[in-house]
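With one protein chain removed, the remaining protein chains of the complex are shown where they sit.
A and B label the chains in the order they appear, each numbered from 1.
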Amino acid sequence: MLTLKSVHSYYGHLHVLKGISLHVRAGEVVTLIGANGAGKTTTLRTITGLVRPRQGSISFLDREISRTPTDHLVGLGLAHVPEGRRVFSSLSVAANLEMGAFCRTDGEVKRDLAAFQERFPVLRERAEQPAGTLSGGEQQLLAICRALMSRPQLLLLDEPSMGLSPLNIRVVYEVIAELKARGTTILLIEQNARAALKVADRGYVMETGRIILDGTADELLDHQEVKRAYLGKGYQEVWE
Amino acid sequence: MGDYLCHIAIMGGLYLILAVSLNLIIGYTGQVSLGHAAFYGLGAYTSALTAIHWHFPFPAAAGAAIIVAALFGVGLGIPTLRLKDDYLAIVTLGFGVIIDLILLNLEITGGPDGLIHIPAPRLFGLNYRDKEVYLVLTFLCVAFTLALIHRLVSSRYGRALKAIRDHELTAQVMGINTAAYKIIIFTLAAGLAGLAGSLYAHYITFINPESFGLHTSILVLTMVVLGGMGSLLGSVIGAFVLTVLPEMLRTVADYQDLAYGGLLIVMLIWRPQGLFGAGKLSRKFTLRGTKDK
Partner (left out) sequence: MFLQQVLNGLTTGSVYALIALGYTMIYGILGLINFAQGEIYMAGAFVTVLLLEIYQLNFFVAFLLGMGGAALLGVVLERVAFRPLRGAHPLVPLISAIGASIFLQSLALLLFGPADRSFPVQFDFATIDLGGVPVSSLQGAILGSALLFMAALVLFVKYTKFGKAIVATSLDPDTARLMGINVDRMISLTFLIGSALSGAAGIMMAIYYNATYPRMGLLPGLKAFSAAVLGGVGNIPGAIVGGLVLGVAENLGAAYFSSGYKDGVAFAILILVLLVRPKGLLGGKSH
């Protein structure tokens, strides 16, 4: 569904992505893990056009999108939950969800809104409150639902566990597992490698702008390097 | 030298002092002041009033002008410590308008009609109503101004100022009292503008608030932008270009403001560093391409 070939990205003179190639097939959950500063978020931002790749190609549903303006991508079926959640803080919770559906022209937006509020009652309880008053975990939920409001084909999730308490991380990952069960295609960026690999089908490991490892989630969970660098002692055990 | 050419040269010299002093503020605090003409006006009125009512000789009147303007410069400098960019620009504008209003409304300043019969200087027995003589006086003041600024820029203080401009936080950490330096800049710039005001008052011999309002402030700003913000040479050139050109194009006087306005926009889009801008500050003002689109 999504293919990146030798993508190079820069922030000014800084060469951040040094030839990234990866792919995501329909229905899969693929995760990109790596340490801080490895370039994971930049990868997502390059996919959605917030950063323009200088070289390489990005294709989504057989369509070259490396030059497509960001605001056209939602219409193509690509939704991005940014790092740090980035809810519109002074807009109400309901308005945030509506913004997620900005591009939709069918008449079922209200129905979807109601469905999300059904599944996550906090969204209904706080529907008219400014999104900024929600807790971190609630905002994460909101951000994910907001992205889902566009009924995307592919969901890009950037560090959903960041800054959340272990309880909230659990909740968020339950949601991700649900989405997977429903067949949503997801590209998941995470520092929390264990949680990510538990829910993913396949994974890539990134280090300083390059992909150094890839394989199925199980393969990676067992891999020496991965274990040492990302799953080592002292790492938060959410799932044990 | 013809009277007319002398006049242009004198006015050019005055605007040069104004432009160069405004550039001090812009170049060394990185902030725009939209009320610079207020100091010009304060200097002019102070000089005129002390000469008329207390019979101050020119050097004393000019000195008073410089001091009064400088004091107000301190006053304007203080908000700069707390405000930045847009807000500061507007405050300086407000300052200019308030001074304008005060000059317009106080009895002692003669209201909208201003002051007349300002005595010409009496120095060394020369006749200052002769434009050539006044030109020499102006020239001396201009030379003094340029020399002063040049000394400042190349001195140890100048280096401290550059440090503040480029990396304020670092400078503070290094123990440089950035607040004091900023205020000094405003004071100096205001004082110089006050000097220009005094020269103006005793040259034209009548003054009214109209010459010292927002319009003049913006004209001076245009000169600085044209020449290059932060560039001393640029301000000199800018001042002359914008004084001489309009005089030579008297026939199209109506289009002057149109040209100034258009010039500002065009310069900023096409060459924001001005004609002579170079170096770090100009790069600050140069367009950085948006990193993604």
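To be clear about the criterion, contacts are C-beta pairs under 8 Å (C-beta built on N, C-alpha and C of every residue); 3 or more make two chains touch, one makes a residue touch a chain.
Quantities reported herein were computed from a predicted structural model and do not represent experimental measurements.
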{"item": "Absent-chain contact - pick from A:L2, A:V74, A:L157 or A:M206", "value": "A:V74"}
{"item": "Given B:D3, B:D85, B:D113 or B:D130, the one touching the chain that is not displayed", "value": "B:D85"}
{"item": "Touch with the omitted chain, as defined above, among A:M99, A:M162 or A:L213", "value": "A:M99"}
{"item": "Missing-chain contacts mapped onto subunit A", "value": "48-50, 69-75, 79-80, 82, 86, 88-91, 95, 98-100, 102-103, 146-147, 150"}
{"item": "Contact footprint on subunit B, counting only the chain that is left out", "value": "31-32, 34, 79, 82-83, 85-87, 89-91, 93-95, 97-98, 101-102, 104-105, 214, 218, 221-222, 225, 254-258, 260-265, 268-269, 272, 284-290"}
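In this text, only the chains that are shown with their structure count from here on.
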{"item": "CA centroid of subunit A to CA centroid of subunit B, Å", "value": "55"}
